[in-house]
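There's a structure below that I have some questions on.
Here the complex is missing one protein chain, while the rest keep their positions.
Chain lettering (A and B) follows the sequence in which the chains are written, and residue indices restart at 1 in each chain.
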Amino acid sequence: MAKTATLHKESIGLKVVIYIVCVILAILSLLPFFIMFTNATRSTAEIQSSAISLYSAHPIQNLMRNWKVFNGKSFDPSTGFVNSLIVSTCTTILAVYFSCLTSYALFAYEWKLRDAFFGLIVGIMMIPGTVTMIGFYQAAYQVHMTNKLAMLIIPAIASPNMVFFMRQYLQASLSLEIVDSGRIDGAGEFMIFNRIVFPLMKPAIATQCIFTFVGSWNNLFLPQILLTKKEKYTLPIEVALLNSDIYQTEYGSIYLGLSLTVIPLLIIYILLSRYIVEGVALGGVKS
Amino acid sequence: MKSKKLVDYGKYGYLFSIPFILAFLVFSLYPILFTFYIGFSDFAGMTATVKDSKILWSEPFKNFATVFRANLFRKSFGNTCIIWIMNFIPQMGLALLLTAWFTDRRSKVKGQGIFKILFYMPNIITAATVAVLFTQIFAYPSGPINTTLIKLGLSEKGVNFMLTPGRVRGVVAFIQFWQWYGYTMVMLISGVIGINPEIFEAADLDGANRVQTFFLITLPCIRTIMLYVLVTSLIGGLNMFDIPALYAMDRGDAGGYTVNMYIKDVAFTGKQRYNLAAAASIIMFVIIVLLSLVLFYIMRDKDEAKLKKLKKQQLKAAKAKKAY
Partner (left out) sequence: MKKVIAGLLSVAMIAAMAGCNKATPTTTAAGTTASGESKPAETTAPAETTTAETTVKATYGEGPVHINLWSFTNEVPNMAQKYIQLNPEFGKKYTVDVTIIATTNQAYQPALDAALKNGEVDMYAAEAAFVLKYTKGDGAQFAAAYKDLGIDVDKAVKDAEIAQYTVDIGTRTSDSALVALGYQATGGAMIYRASIAKEVFGSDDPATVEKEVGGGSGKYDTFWKAAAKLKEKGYPIVSGDGDVWHMVENSSSSGWVVDGKLNIAPERQAFFDISKQLVDNGWCNETSDWQPSWFADMKGLPQEGKDNKSAFCFFGPAWLINYSMKDNCGGKEAPADGNYAGNTFGDWRVCKAPAGFFWGGTWVLASKSAAENADKKAGVAELINWITLDASDKGLQYLWANGLFAPNADGTPGTKDCVASGKVMATANGEVAFLGGQNMFPAFIAANANATGKNMTQYDENINALFREQVNQYAHGQKSIDDAIKDFRSRVADKIGEDGSL
């Protein structure tokens, strides 16, 4: 009797600790978003005198002005938005589909070079990104492939990180018996992958979609070097352009641009967050 | 029986890997080979072209020696390691703690769905935004943190967070920690969900308490995913660039100056010594490979390794029989 009582007390104590920690972390997570959205409705001078504040003297008026500045620059935000959407969506689709295919090849079949290939993939992951980028952009200039959105999209077919992740996922959750039963039904190998295996990987795909889309959407360095024509700009380039005015920086419109940039990410994230909540089964033991 | 079938379908393994390999050859291999070439050549300066450059045959490792001699490279390597450790240990600790809380089958944390969603959110903001926000938060002489410290009487003049290497590294490590613990948590929870529930039931029957279950059952069972998290974090940590470059720069006596910043600076500023940048990144590549191999070795599945060996021997034996 007494024992259960202390146990109960203990678990209440633990619960209190858990909630305090979680609430603090939650505030830390949300704060930057609030600051960003609030600053989009503040004037540049207000932001410069105190950047971290949830107060704006004339929110609507400032928002309109910031919007005018953002829209009054010589580039078109809607073009940037469309370009960003094209690049990120295509990148995500290509990366996810071909990573699943490659990881399936690594998982389901036994072939001579399999281990060597897997080793290669892990090896590629380890190459410092900065320098591959230097070589990549010099090559792009040599073959005159700058200002082509495809140059940012097609390389996503080879995404070693994701292949590695997908392989781990398949090992944890896919049983080859399902594949075998597909074969007995007379389905071809490619069909089995498309119809049976790919749908089964949905939870892993959803989380990877979030990671890839976010990474591609926020990518600045490579697009900034490769895309030099206005009609090819992505949204982050336009925000960086606002930021580059060395003599005067329009912070209000920068925050507006950043807010606009983050909203599509929030939409995608909220839509796919079910899989983050439910989790992706990815363990060491198959059931 | 099973293994025979797998051998039959082997060609599909090649077939399905073709798109990856093609994309890799065209878009990654060339830059990588180019990097290796540059690392052993005299390719430097703004007007450098492949045509005019040549490999340093007489002294092939000259660039590598120069990089090793550079104080700044050694310093940046030290910084990178320190910042990675400073952010990785608490990040892993918190992620494991949250994983333990959120996957505890005996008492469910209400609202954990919302918490999981929120904890990942710092990861979706661009590094540029994060750097601007934290520069303002830790600003000196007056910023939110310093104003609070002064008001609470904890500091008379405020703390200049940009002054000493330790403080700069601390803030950078904190930002990295804050951006990535949610991601790590999501990964680890994925691992725990994949564990067969029967194992936990067996542990319950044996009378294991919460802590015991977590350390003796959960942790060993999520080894593959731990390996993934460790390896990707190691690679990401040693390639750290965005936050240090945007927040720390040269400040704090270059306390937050990382290897990738060195690589980029050497390649794009001053005399634009691409060859040194390439050599430095090859060095980093080797270091990362070595450390990853160590991780792979420590985290290897001993049973699986044994099984594989056995399988190979059987296969050999079978082949030998056939040949005979």
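Here, a residue touches a chain if its C-beta (ideal position, glycine included) is under 8 Å from a C-beta of that chain, and two chains touch if they have at least 3 such contacts.
Note that the coordinates shown come from a computational prediction; the quantities given were computed from them, not determined experimentally.
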- Sort through B:E198, B:D250 or B:D301 and give me the one touching the missing partner chain. B:D250
- Task: Name every residue on subunit A in touch with the hidden partner chain.
- Result: 44-45, 48-51, 65, 67-69, 71-79, 81, 137-138, 141, 144, 220-221, 224-225, 228-231, 237, 240-241, 243-250, 260, 263-264, 266-267, 270-271, 273-274
- Note on the structure: Residue list for subunit B contacting the dropped chain reads 45-47, 49, 66, 70-73, 128, 135-136, 139-143, 146-147, 150-151, 158, 160, 162-164, 249-251, 253-254, 262, 265-266, 268-273
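Just so we're on the same page, only the chains that are shown with their structure count from here on.
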- Query: Where on subunit B does subunit A make contact in their complex?
  - Reply: 2-3, 5-7, 9-17, 19-24, 27-28, 30-32, 34-35, 38, 98, 101, 107, 109, 111-130, 132-133, 136-137, 139, 143-144, 178, 182-183, 186-187, 189-199, 220-225, 228, 231-232, 235, 238-239, 241, 259-260, 263-264, 267, 274, 277-278, 281, 284-285, 288-289, 292, 301
- Query: So in the complex, which bits of subunit A are touching subunit B?
  - Reply: 11, 14-15, 18-19, 22, 25-26, 28-30, 32-33, 35-36, 51-52, 98-99, 101-102, 104-106, 108-114, 117, 122-136, 138-139, 154-158, 161, 163-165, 168, 171-173, 176, 180, 189, 193, 207, 211, 214, 218, 220, 236, 239-240, 243, 258, 261-262, 265-266, 269-270, 273, 276-277, 279-287
